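Sharing a structure here in C-alpha cells format.
Note that one protein chain is taken out, while the other chains of the complex remain in position.
We call the chains A and B, going by the order they appear; numbering starts again at 1 in every chain.
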Amino acid sequence: MRYVSPYDPAARRPVEAAPRPESLAGRTVALLDISKNRGAEFLDRIEHHLRERGAEVERYAKPLFSRPAAGELVERIAARADLAVESLAD
Amino acid sequence: MSCSVHDLVRLERLGVATAGVGTEPFADEALEQAALLGMPGYRMVWVPHPVQLLTAAQLDARADAAMEAILERLLADSSTANIS
Partner (left out) sequence: MAAAFTLPSTTGGPVALADLLAAGPAVVMFVTDDCPTCELALRRLAAAGAAVTVVCEAPAAAASRLAARTGFRGRMLSEPAPYETSRAYGLEAVPTTVAIAPGGEVTATVLGWDAEALSGLVGVDLGREAPARKPGCAAKSTYDAAQLAADADSSGDDPEAMFELGWTDGLPTVAPTPERVAAMLAGRDPSVSLGPVPPGMGEATLERVAACAVLAGCRPEHFAVVEAAVRAMLVPGFNLHGQAVTTQPAGQIAVVNGPVRAAAGLNSRMGALGPGTRANATIGRAMRLVVALTGEGMPGRLDRSTLGQAGKVGTCIAEDEERSPWPPLHVERGLRAGTSAVTLLAGDAPLSISEHRSRSPQELAAALGWGAATLWSPNWWPIGAATLFVICPEHADTLAAGGWGKADVRRAIWEAVQRPAGELRQGEFTDRVGGAADSELVPKWDSPDDILLIVAGGEAGRFSAVFGPCVGMDWSPVTQEVRCDT
C-alpha cells in the first residue's frame, strides 16, 4: 500500500554536530543575546573571557526572546562566526 | 526557552559549534527539544536560577563559573567526543 508522505525525510535526519576547533585563538565567536533581563551583562563577562583567550567576538541580539531567531540572523551568524554562544535562556 | 534550542541546532547544522547557556529548571525541556530536532546528545550549559536579582558581581561570578563548561562545548576534546 503506497502513500505519499507529508513528511520531509531530510528534516528528520539526525543533525551532526559542527566540527570543534582545538583552540579559540583567531576564531570568531558570535554571542547571541536572547534579550531577557541581565542577559547582556552575562554576555559581557563571557566576552571578556573569550577575548582573553584570543578570540574575536561579535555581539548579536534577538529582537524578542520568545521567537526563534530569524533565518536571516542565523545565516548571518553562520557566515561570520566559527562558534556561537547563546544565552541566557531563562 | 525552547526557542534557543531551535537556534542552536540550526547553527550546528550550518557548521557553527555552539554552546547554549540556560538556567537549570529548563534542562529537561531543552534535552527533549534537542532530541526532537535531531540532536539527542546536545548538551547545554546550566547556571542556577534565578539570575534576575543578582548583583553585578554575583552575575559575573555565574559567568566565570560557566566558562569551563562553555569551553568544553565549544572546543575539540582530544580524549572524548565533545557532543555525544
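As a working rule, contacts are C-beta pairs under 8 Å (C-beta built on N, C-alpha and C of every residue); 3 or more make two chains touch, one makes a residue touch a chain.
Given the structure is predicted, the values throughout are model-derived calculations rather than measurements.
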| item | value |
| --- | --- |
| Contact partner of the left-out chain, one of B:V21, B:L37, B:V51 or B:M67 | B:L37 |
| Absent chain, residues of chain A that touch it | 1-8, 10-12, 63-64, 66-68, 70-72 |
| Contact footprint on chain B, counting only the chain that is left out | 2-3, 6, 10, 29, 33, 36-37 |
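Definition applied: only the chains that are shown with their structure count from here on.
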| item | value |
| --- | --- |
| Chain centre separation in whole Å, for chain B relative to chain A (CA means) | 10 |
| Touching residues on chain A, where the partner in the complex is chain B | 12-24, 29-30, 32, 34, 37-38, 41-42, 45-46, 49, 53, 65-69, 74-75, 77-78, 81-90 |
| In the complex, chain B residues that touch chain A | 1, 3-4, 6-23, 26, 30, 37-42, 44, 47, 49-52, 54, 56, 59-60, 62-64, 66-67, 70-71, 74-77, 82-83 |
